[in-house]
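Yeah, one chain of the complex is gone here, protein chain that is, but the others are all in their spots.
After this line comes chain A, so read on.
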Amino acid sequence: MVKENNMDFMRYMEDMEQIDSVIMEEVLEQVKHFHYSAYTENDVRYVLAKDEINSEDFQVLLSPAAQPFLEQMARKATDETRKHFGTSVCLFTPLYIANYCENYCVYCGFNCHNKIQRGKLSLEEIEQEMQKISETGLQEILLLTGESRNMSDVAYIGEAVKLAAKYFSTVGIEIYPLNSEEYKYLHECGADFVSVYQETYHPEKYGQVHLSGHKRVFPYRFYSQERALLGGMRGVAFGALLGLDDFRKDAFATGLHAYLTQKKFPHAEISFSLPRLRPYINSEETNPNDVHETQLLQVMLAYRLFMPFAGITISTRERAGFRDHVIGMCATKISAGVKVSVGGHDEEAKGDEQFEIQDPRNVDEVHKAIAGRGLQPVYTDYIRV
C-alpha cells in the first residue's frame, strides 16, 4: 500500500530557498482566464497576418480554432526559424547517470514505487560513457538523474559535470530542482544549461499526480529556472508533460513562464522541450490520446511564433519521421544516439529506461538526416568562458 503525502503542495519544505518573484502568480492568473474555445477562425487569420505575436495571440495559436491553420503556421514558423537560426540544427545526447528517485509521480517510469532496476554510474563509468559519446563527434551533453538527493547528491552530480566539461563544449543538466547556491556550484563545475519541467501548471492536478517527495512542492519547482539563472546559469529550458492535464492550458502556461522569465532575466537563453506522455515499464496501458502529432506540432509552432528567438528541442520520444520534419521548421536542437537507461553507451546499462524511445538512430544517421534536408548539423555552438 502506497502511503500518500498529504502535505500541502503549495508549501515550501525546509531547506527550500524562496526567491523574490511574482511570475508564478501571474502565470496562474492568466492561465485561469485562458478560454481557448472562445477563439474563432477570424482571430486566427488576424494573428497569422501579424508581425509580432503577443501573449493573447499566443493563446489564439494554441486554440482548437488554429488547428486547421497548421500549414500556414508551419510556413510562418519556418520563416522565423530561418531568420533567427538559419539552417543550423544542434546535436546533443542525454546521459542518464542515475535513476534513483524519491518522488512518487504516478505517470513516470522512474517513480519510487515502480519496480525497476535502479542504478547509478560510478565516476569511472561516467567517464567511460563520456569517452564513448565524444567519439561520435558530439560536443553537447545533457546529464540526467532521477530525483534522489540521497542517492545522487549535488557533490556527485558536480563531479559528473566536471568530467563532462573535459569532453564536451556544452554541458546541460536535467536533475531535481536546486537552491541557487547549488546551481552556482554546478555552474562553477562546468554546467551552463538547466532543464526543469513543470509537468503541469495546473496546481490541483499537480498535487494529484505528485503524491510524495520534494517534487510535490509546486512553487519550488516553478522557480527552478530563476534560481538557476541567479546561480549564473546561461540558459534554462521549460516544458510541460503534454497530455498530463489540459495540454492547451499547460502549453500556454509554459510559454508564458518562459516569456516572463526572459523578461526578468534578459540575458537568459530560453528553450522549450515538448515531452508528451509515453508508456513505460509496468504501465503499458498508459497511452494518452489527446495529444497526437497534430496537437504536438501545433504547440511547437505556437512556441516558435510567440518566442521566435527561443530554442526548441525535439526528443526521441517522437519518431524519426516527425523529428526530421520539425527541424528547420521550429525545432533547433535534436538528440542522437540516445539511451534512456542508466549508462549503456559503453557497457551494458545499469538501470532500466525511463520511457521507450521512438528514434534509435545514431549520431551519424541523424547527421545524415539533417544534411539530407539541406540543413546544417551543428556540434558546437557555445564557448565556456
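The rule is simple: a contact is a pair of C-beta atoms (placed from the backbone, for glycine too) under 8 Å apart; a residue touches a chain by one contact, two chains touch by 3 or more; residues count from 1.
Definition applied: contacts and distances are computed from a predicted model.
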{"item": "Protein name, per the UniProt record, of whichever chain is missing from view (\"ArnT-like N-terminal domain-containing protein\", \"Thiazole synthase\", \"RNA polymerase sigma factor\" or \"Response regulatory domain-containing protein\")", "value": "\"Thiazole synthase\""}
{"item": "Options A:Ser88, A:Asn111, A:Thr254 or A:Gln295, residue touching the unrepresented chain", "value": "A:Ser88"}
{"item": "Touching the absent chain when the full complex is considered, from A:Asn111, A:Gln262 or A:Gln295", "value": "A:Gln262"}
{"item": "Positions on chain A where the hidden chain makes contact", "value": "79, 82-88, 137, 139, 169, 262, 266-270, 309, 367, 371, 374-383, 385"}
